[in-house]
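What follows is a single structure, and I will ask about it in a moment.
The complex appears here without one of its protein chains, the remainder shown in place.
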Amino acid sequence: MAEVVTGPKLRLFPEEVAEIRRRLGREPNPVEWRVFEAMWSEHCSYKHSRPYLRVLPGEGPGVLRGPGGNAGVVEIAPGVAVAMKIESHNHPSAVDPFHGAATGVGGILRDVLSMGARPTALLDSLRFGEGPRSRRLLEGVVAGIAHYGNAVGVPVVGGEVHIEPCYTQHPLVNVCCVGILRSRDVRGAAAGGPGNVVLYAGARTGRDGIGGAAFASEELDAESALRDRSAVQIGDPLAGKLLIEATLEAYRTGAVVAVQDMGAAGLACAAAEMSARGGVGMRIDLAQIPRREAGMRPEEVLLSESQERMLLVVERGREEEVAGIYRRWGLLAQPIGVVTEEKVLRVYDGDRLVVELPPELMTGAPERRVPERPYAPPPLHLETLPEPEDPAEVLLRLLRAPGVHSKRWIYTQYDHLVQINTVVGPGSDAAVLRIKEASPLGIALSVDGPGRIASLDPWCGGAWAVCEAALNVACSGARPVAVTDGLNLASPEQPEVAWSLRRVLEGIADACRALGLPVIGGNVSLYNESTDRIYPTPIVAVLGVLRDVARAVPSGFRHPGDRVVLVGALGASLAGSTYLKEVHGLVAGAPPAPDLGLHARLVGLLVRAAEEGLVRSAHDLSDGGLGVALAEACILGEIGAGCDLSLQRTRVDELLFGEGPSRVVVTVPGDRYETFCALCREHRVPVQPLGRVGGDTLRIRLPRGGLEIGVSDLREAWEG
Amino acid sequence: MRRVRVVIFLKPGVLDAQGQAVATGLRALGYEVEDVRVGRAVELALPDGADVEELCARFLANPLIEEWRVEEG
Partner (left out) sequence: MRFGVVTFPGSNCDADCRWVLREVMGFETESVWHEETDLAGLDAVVLPGGFSYGDYLRAGAIAATSPVMLAVRAFAARGGLVLGVCNGFQILLETGLLPGAMLPNLGARFRCEWVRVRVERTDTPFTSRYRPGEVLRMPIAHREGRYYADPATLERLEAAGCVVFRYEGENPNGSLHGIAGIRDETGNVLGLMPHPERCAEGILGGEDGRRLFESMADWIRTKRREAVWQRS
């Protein structure tokens, strides 16, 4: 990406080098240059994305901690709060899928922990290419997530996987962590109280991950897979587990002022961010840092990304009490400095001063404005495509498609039950957890990221991501309350990418405003490109709240005789659809823009209907459209259904496999049908009766002919 | 001070599921492999008179399912 300067080659833009010299009023020393290189990387500074991120609504009722901290926190009931955050570990996972994914899990757990919450659940959102190499990467990533999550005892309760060629060189590994806490226990990561002690806790510091922050911001080239192996850290889930328990116990002393994980750019970043947030400085002695190897240089100690290390600010005089807790859990704990009133971070190596920088300057990389260039999706000429002769065969084929196919082989490798809160686990529209301390309260979680749609229309992709995740949550009966997002794009220095970044964020922002959802935190991963470029991939996690978790609505059909009803937007489109890609090898057309007003009413309807016990199941229509949704509801419920679409006038492929936001299949007991329809009218949501649950086949009457497939055959295609 | 390396494998009669998984992976890559066994190695520095066999039997290996060999040096 860039040029530089005097001395060692640095990854900074020339104007950034000039800015540093100007604002500092002197020439930084070589260690300080290294610190700037890491701190001003895209990964730590968000310098390209910050100008665009401002469009996101960060505030809202119940938001206790908005964006900018280690994780967002929202109050979901009086006294009960949820912390959540998405983090990507794309580049490390491309180089070493197992350890890259494992350490990604460790880092996001500690971000949530640092807000005062016990990490309660994980969701993973994965994107891989096609072919055996990509499959091995996927298996390595799944094993890495399982390795860390299972041992640390945080269940992976949901997620999604999509396979597209554009991710072959650049797989995406995004992990969302959710934690539960009492509202009054919420913490920040602002250092404060001059004279307070800076405490280092956790594992030793080694040379692993040096330069990781800068590494994450570079385009991966062909050789880097070998060359950069040293930039990948190795995680220790045992230490990660002990760090969670010890830190939660340390909080209970009341002596802990602030905590932050030493992640990207290590100690330097944690110390600078904590100081900058608190408007203070720190004096730190590197000689006190417990090390794993001899002969480490000051910049290596400062920037090491060794895992399972946290930086704490502890009330003066109580450092031994807090350190004792960590030691009892078998971890290291060592005072390494003090908080100072003067807003300067002074780092010593014994007697020698090695860094003397204002924290605001370290964390204040200037925003970069880059040129944008809009683009339009390739047109779709539907009239040139033949309609399928055998819709049943197409349906079975779509059930086998990688984006639709059951992810059972993945989620059975994750302990999704530990902590005994999982009411609905992976494989459903949304995961549902009970909250033991606030029974009968529950939460629902869903993560969604329609990269293919975003590649055709980035605004639509951003809006669609929010709409789908919110709708999944609402299908389970939960009221959506907050969003965290992970943006994954190629190089922002490409004008089309910069434009898509803006449009994706505008889509997310518009949808969140329409649904009344605050974005309480997020992550941006850029430079996911080399010879090919990934789709702009917004990944959105939505948190929902159930007043009574026992009323959670499942996705699968349940009861013979129930009415099968389509609610929401009745039409759909083949643009950008799974059908178009799988059957015709096309990614084309302008995807339908969500009607955000209708979407908000649909969400409201589903929550009401669940609370009043009107619906027996609800399943969101997504990849593969109505046909796949009906098939999945049959498979999940182990019961058939008969539906009549013979009066529809659209093409049969559009009718069965067209996709679009705001569409849900619900089942309603016969005697509640009128009440349900009245509720739909009240919410101004269109309703279309499709048929009834029953039998052991899925039967669909079409304008010409129809299809009938046994539920066991559907299952065989979907799971086999 | 004596340096030894203890190499531990499952006994021949005990099915090595990890070894099988590795063999499957290698074959998928097109390598011809007849058999793969996955074990682990432990390097120790200990006093000259230490009873390595006893320490292996009691802790490093599980004699019910594993066998080991001690390499000097």
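Think of it as A and B in the order they're written, each chain with its own count starting at 1.
Keep this in mind: contacts are C-beta pairs under 8 Å (C-beta built on N, C-alpha and C of every residue); 3 or more make two chains touch, one makes a residue touch a chain.
The shown structure was predicted, so the numbers you read here are calculated from the model rather than taken from an experiment.
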Query raised in the report: Of A:Val17, A:Ala81 or A:Val152, which one is in contact with the hidden chain?
Result: A:Val152
Query raised in the report: Looking at the whole complex, which of A:Val549, A:Leu596 or A:Ala717 touches the chain that is not displayed?
Result: A:Val549
Report task. Touching the absent chain in the whole complex: find that residue among A:Asn29, A:Gln413 or A:Gln494. Result -> A:Gln413
Query raised in the report: For chain B, which residues touch the unseen chain?
Result: 10, 14-15, 17-18, 20-21, 59-60, 62, 64-65
Report summary line: In the full complex, chain A touches the hidden chain through residues 146, 150-153, 236-238, 241-242, 329-330, 411-420, 422-423, 434, 436, 549-550
